[in-house]
Structures are given as C-alpha cells and as structure tokens.
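Just one protein chain is left out here, and the rest sit where they should.
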C-alpha cells in the first residue's frame, strides 16, 4: 500500500544547540520512498550523512528561539510482513560478517545475562523462526504495555524484572532473548499505520534463514504497513533526536495514514 | 535558492530488462533535499543501494511495454559556487586516504598520458586553485562545444585531439589534466538552473585546500544553482541509466527552475 | 622501540566449535607491524575479515580435541604516549561523523547514568585533556585494582559502586565518564611492555583536539610501549575469543618484551 506518514516537531532552545536527527526514511528492505519532504522553520544549514547502519542522519544547529521541523513521506510498503515458520536458525559459522555485531550485548540489551530466561521460553520449540515467535508471543502475553513505567534508561534486564514497559522495552527484551540464543537481532524505529495512540513506534527484526524478519511484540497479528526510519543495535543507536544541549519539545505530532495529510 | 528540478523518462522494452538508475539526489556538499518524488508508471519493485561513492542507485527490472519514470526534487542550493584563488595544492602525502583514488587514471580520463599538455597549460600559474582555473579557462577557450562530435566512447585523449565535445567531454579533459598534476578530480552529473538547451549536465570538482571545489568549463562565470545527482571517477561511474538489455528511450524531459513544475 | 609480543593459547573442545578470534594487530595509530606469525596446531581453514572498527577477525571452527594457537609479532611502537594538556574538547558539532558513535552508551559503559559522577570529578578542571586526565587520575586513586572482584558481566555502573576491578573495569569507567561529558571515548585491548603480572591489557582512548589520546588508569605514568590489537565501544566489541560452543582454555601465555621470544 501507499503509506503517508510524517511528523511535526516544534522545539524551543535558549542557546544554539548542536543536534542530530534521524527523520528521513530510505528505500530498501521492503519499502520504497515515493516522495518525501523535510521542511525546517526557520531553514538552517544541515549536513546529512549515513551512519554505519545505513541510517540517514541530519546534523544541524538548532537556533535559539522556536524551531520546527515537518517531515512528510509517502512510501510503497508491504501490507503483510513475511511470516515463515520454516525459516531456520543460521549456524554461527554461516552468519555473514556484517551481521555478527547484532549478536553482541548492547546498552539496553544485556543478552549475556538473559540466556536462562530465553531457554525457558523457547523450551520445546524447534530452532529458528519458531523460537523467535515464541519469544515474541511470550513478551506480548507476559509484559504489560503501560506508559510511564519505563524511561530512557530502562534496559531489557529491567523489563525482564518489572514485566512492564512500552514498545521500546518490548523490543529490547525481544532482541536480548534472541541474541542470547545466537540469533542476530536488531532494533527498528519507524511508523506503523493506524497505531493507537499514534506515535513513533519501535519493533525488532531477527536474522533467520539468511534474511531479516520483522517481529512486533506489541501487536496481536503480523501486520505490515510500516515505514522503517532507522536500524541499530538498540535504542542508543536510533534516537530520532540527539541534542547536545537543552531543547524543549513544545509540540510533537505523528501520523501514518492511507491518505495524504496537510 | 530553492531549485526545483526533475526529469521524465519514457522507455520501451520488448523484454523485461534489468536496469540501474541514478536519479535521486542526496543531501550533502552544499545542497539539502527539501523534497523529492520518484514515480514509476507502472510501479515495479525497486531495491535501492548506495554505491562506493555514496550515490543512490535504484535497481529494478523494466517491464516489457512502455515504462516511465518521473522524478522531481526541490533542493536548497547555493547561488554562487565557492571561488578561492588562494586554495592550495594538497601535497600528495596529505591527501586523505579516501580521496587518493581520484588521482588515478580512469576509462575516460587518461591522466597518465596528458601530463605534458597540463604542464603547458598551467605554465606560469601558481600551484593550486589558480592552476585548475587555468585548466578550466583553457578548455572553455579552446574546446568547441558542439553536439554530435563525440559519443559515449569518447575519452579525454580524444577530446584533447579533436578539440570539440559536450559537457561530459569538457569534464573528462579537465579531470585528466588535474590528475596529471596530482590534483584529485572527480566527475559530477546533475542539474544546472537555466541551462540552455535544458538537459542533464556534467561538470567536475577538484580537491584543493582540504575540500572539493566546483569547476565548469562550459560556463562563462562561476554559477551555482546546481543539484548534484552523482559523483564518480568519470562518466563510467555515473551513468544515469544502465540497461542490461535493449531499452528504447521514447521521451526525455529535464527541468531545473526557480518554481515548481507540474 | 621494537616490541616483541605474542600469546599462546591451548584449548580443548569436545565438539567442533565456531569461533571468532582477534589476535592479529594491524599497523596504524602510532604502531607499524614489522613482522608477525599466526600458527595453529593443527592447521584449520580460517577466513579473515575486518570488522566495522577496522579490527582483524579470524573466523574458524576449532576442531574437537586439543587445539593451540601461537601468535607472535614485532611492532615498531612509541616509547612515550602523547600527553597534551592543551588538547581541547571538540565541540559536538565538529566531531567527525565516524567518531560520533563513541559518544553513545554501550553494554558496559552506561554513560547516560554517570553524568553526575563525571561532573563532580572534573569540577574545577578546564574542558578537554585536563578533564580526561582528571578522570584517569581519579580512577587510579579511587578504584582498587584487584583480581576476582569483577567478571565478564561487570559494567561501569557496577565499578562505580564497588570501586574495585581490573584493567577492563578501569577502562569502562573511564570511557563512561568521558562520554557523559560529550567526549568520545573507546576501548583498546593489546599488549603493554613489562606489565606485571604479564597478561593481555586494556586501556582507553579519548578524542580531543581532533585526534585520539591514550589514557591508562592502571598506570602511574603515561607509558607507551603498547601494541593495540583491537578497538571498540567497550569489551563487547573486542573479545579476543568468541566461542559459539564450549571450549576449555587449558593454557594461556602472553609476553611483551624488548627481545624476541621462542
């Protein structure tokens, strides 16, 4: 389908503030950018680069006063994500070199400490896709989705204990459990059609049978209609805005519809 | 200024034809993409990747029958290109590693054979920017701009002999002469505002004083209002369309204006 | 000086075990590899690749039975590491793109949680090298070097609390404190001449004044005579051996001398 998505950010800074944004999706992996727009008010100089995960990063200095950004995109995306219960575990010796780093523990994904939990969850499931789906289903069933129970410092280890969190925490836990079983896993942030309440979203992908598969522990069914904006080891790599200084977010609006929005 | 540019390509193929296109500009180096659009008719699956020069490449299979692509973009670009007669030659030992390959001869730029010509042209000019400007001015003065006198196999060596060609040939000669003096130089293709007759354009950049400077031997003055689409060693790296099979171009339309075009 | 270093590892596996090793130093950053040797007994097929930090990784399957590796190298290294109290903090907007990821928190370096501690330690010191040296000196003075008080899951946050650890923990704490002040910092593992007891060593580097500087909180003085083997965000990136299965280390020997060793 054609998914029309975007976001509007209105900020206020008292001093010029160096900032890195990741707000521009790119084509690849099941999505093709048909159009996009990136408007700043006031317009400032931006340098754009690609980080080591292939994400577009916009680097700018937010001026003092109010500053807003509006990005809009129309992406050809898939309606249903691929589901393949026969996708096999890739043996460690066959994992491509550039995928290996997604096996390592990271800031919010202490996979080195969650091996026992993972083994309990996947007990009885055949290796591969079925294990990851078991993890996803377990999280959906056992972790309570609730705003305000976690924050930017919350890690998978915390979530395993508190059993509550939001999409970001669900993803971190899923990623950690996969990695502890030597299944490469990564974080994705982006848009999901018809998400309620509408917001930016996070999910994870696992590398099985030679490719990445999408898993979303916040959803009942394997829905597509997603736009990926950024990939990384965990939330540390995919912050949509990193400010080196104090910036107040005055307003934030996110949308992902089947028709264009003004 | 805000430059509105784009192109429309209508093609016809009797068999499905694998194709690589470079039609999407990216932000960086003095330009910021405010909006863009990439519409195919009919829509086909596209995978997009970044080549080793950082160019966006769209890979698709053109279906049999007629097929069209329309790309449109609005780019914040600079009105005047930077001119700095004091920009110095970067000594060979200080050229950054990733720039070194732009010193090597390439398919259309036999810099290894044009050293004598370069030395004659720059005689009396101080090393650095002034030498490159002398090369540019010499080409502008001595090479006749004329359609139909060169083709896709024409190289700088040919142009040095025939003294005639188009923007692509002017660029290849400029690049070759620079490289023969150990000045890194690269090819750029893109849009130029108000070019007559309107078409896609080519120019070159030389690496001086630690950065790239634009040179355009087809122009009287150092005009900006350009959108870069692709960079490379020479035309071999920056073909806007590479077909692996037979595709007829039925129609092609290019524009680069100060107002949007339908 | 010419530093002769190496290690001998004897392992035992009951099943063939996929393994990734980082045991081959490379030239660069103040060291040049004059000679090296990498001998396995028995010899098995190895594929070698470069990870995203530029480290050499050897990928192999350790056969069942006993298996040993002996690496030896002779490296031209610097006697004294560079110390420059005038090296300045690089403002966030000027940090090169490829360095930015060394500002992020990572598995063992929760810089997002250690900002208050860092601010207390550097209070009164001018920004830049002096702050990092203040951090290094603080760690040397306040963290007790003691084997057996930490393990592979110990993070900077743990060390900040227990105030005890080994070179790895000292490095993680130093890195975290730097990053919390927006100073890029990375982990290094390698050899240090005359280390007592001799073992592989870890230290950290901070990015100041446009280059990396070495800091070693385990040492009294800024000694050089080091061979870097691997760089990364923290210990997760630079494990000298990663086994996907059970391998017993029967024997390990490390040396770093001013004369060759048999």
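Note that the chains take the letters A, B and C in the order they are written out, and that residue 1 is the start of every chain.
To be clear about the criterion, a residue touches a chain if its C-beta (ideal position, glycine included) is under 8 Å from a C-beta of that chain, and two chains touch if they have at least 3 such contacts.
Remember, it's a predicted structure, so these values are computed and weren't measured experimentally.
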item	value
Chains in view touching the one left out	B, C
Hidden partner chain, touching residue among B:39, B:61 or B:240	B:61
Candidate in contact with the missing chain, chosen from C:33, C:113, C:198 or C:254	C:33
Candidate in contact with the missing chain, chosen from C:14, C:50 or C:261	C:50
Chain not shown, touching residues in chain C	26-28, 32-39, 43, 45-50, 54, 58, 76
Residue numbers in chain B that touch the chain omitted from display	18, 20, 49, 51-52, 57, 59, 61, 91-93, 97-98, 100-101, 104-107, 109-110, 112-113, 152-153, 182, 236-237, 244
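We take it that only the chains that are shown with their structure count from here on.
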item	value
Chain pair with the most C-beta contacts	A-C
Most remote chain, CA-based centroid, reference being chain A	B
Cα-centroid distance, chain A relative to chain B, in whole angstrom	36
In chain B, residues with contacts to at least two other chains	none
